[in-house]
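The complex appears here minus one protein chain, its other protein chains still in place.
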Amino acid sequence: MPDHSGVSGGGPRATDGHVVRAILAGDTERYAELVTRYRDRYARYAARMLGSADAAEDAVQDAFVRAYDQLAQCRDPDNFVGWFFLILRNRCFAERRRSKDTAPLEAAGAVAAAERAEVPVEMAERRRALQHALLELTPEQREVFVLKHVEGLSYGEIAERLNTSVPSLKMRMHRAYDRLREQLRDRA
Amino acid sequence: MTDFHPQVKQLLDGEVTLADLPPELRAEGEEALRLLAAVDREPVTFPALDTRVIEELRRRRSKAPSLWRRLVAPREVRLRVRPWTLVPALAMAAALVVLLSRPESTPAAATVTVRFVLFAPEAQEVALAGTFNQWDQAATPLVRTGAPGVWSATLTLPVGQHQYAFVVDGARWVADPGAPAVDDGFGRRNSVLSL
Partner (left out) sequence: MKTFGAALLLALVAGSLAAQQDVTARLAGRVSPDIAALVQQLATSAAERGLPVDPLIQKAIEGSAKGVPADRVATALRALSGQLDAAAAALVQAGGAQPDTDAIAAGAFALNAGLDKQNVTALALAGRPANNVAATLRVASTLAAMGVPADEVVELVTQVIASGGSTHEVLGLPAQVMAGVSRGRGVTPAQAAAGLARAAAARAGAPGQNKPKGKP
């Protein structure tokens, strides 16, 4: 029989589920813990999906606010981050396609990085070109590319997260490869 | 002509290497790898974002005070209320054990947060004692909530079965009228909480 000595304390790090339940119990200030914990987890995903770090920050902020509003509907509090990802994903998909006017801003950012000698100019330019090409894909194609080649997930992991099959993901990805090639050739 | 050869797509997927490609596909393979090399994998951080989120939520909460109550969706709360009187002088009624969540799966380390509530308007102090705190009434005092006569305490308990009772003014042991009860072996009743 388990030993029930004493009331359980905070311990090392409270699980997501523990924090979510505490928030739903009324300790709403604790939502800050979840935000801090996952603030940057999908930042890169959002940035590559939207083509801009600023747009990504807005999207992640919106997603956190929405997740707070809907927290009672989180079915698996121990997997808050998985649920949060889906909220962010919806937000990224709903984002209106950025106009071509943002291209100069991104180019400026890329050039600035090169000037700081962080990235060779040629590489910065190639990155910018690929990011633009990515934005020409459908959100679904862009997403599978980002999850595999930016976030480094396997097809199996992506399939589980998006609740779809590996073959359909591969089909999507292979179309993405072809369209990217086409886009990059046009720009070259 | 613009489509990558299927084998080059396998290369892109990481299922084969450049060396695996036949000579006539090498050039296309190298083009494909240059494409992947252009992928921006730089980490992205938003150092100011948590502050912004919390400020946004506080701003909205001050505008609409009921927002946080909406957060606690009614269907998450199970109330068991049965009016009950101990003695006329104390007139305690409607102890509520509010179960705030049920774990969907039951791994070994699962816990559940539970709020215990007792309506005891005449009491000077109320404590919670049970198997989870060695029946030590000093361990878990209830606190007065905003509502008059209502005392509560919130605990995180391991999944499993627990027995408990409220202790009013350090002397009177009262089972939770809203909860299942069992004989405690001493002529009184303990309440049972199954998580």
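Labels A and B are assigned to the chains in the order they are written; within every chain, residues are numbered from 1.
The working rule: contacts are C-beta pairs under 8 Å (C-beta built on N, C-alpha and C of every residue); 3 or more make two chains touch, one makes a residue touch a chain.
Computed from a predicted model, the values in this text were never measured in an experiment.
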Residue touching the undisplayed chain, where the options are B:10, B:113, B:131 or B:154: B:131
For chain B, the residues touching the chain missing from this view: 78-80, 99, 102, 104-106, 129, 131, 134-137, 160-161, 173, 180-188, 192, 194
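As a working rule, only the chains that are shown with their structure count from here on.
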List of chain A residues in touch with chain B within their complex: 2, 4-8, 17-18, 20-26, 28, 31-32, 35-36, 39-40, 43-44, 46-48, 53, 56-57, 60-61, 64-65, 68-69, 71-73, 75-78, 123, 126-127, 129-131, 148-150, 155, 170, 173-174, 177-178, 180-182, 184-185
Partner chain A, residues of chain B touching it in the complex: 2-4, 9, 12-13, 31-32, 34-46, 49-50, 52-54, 56-57, 60-61, 68, 70-73, 75-76, 100-101, 103-104, 110-113, 115, 130-134, 139-140, 154-158, 160, 162
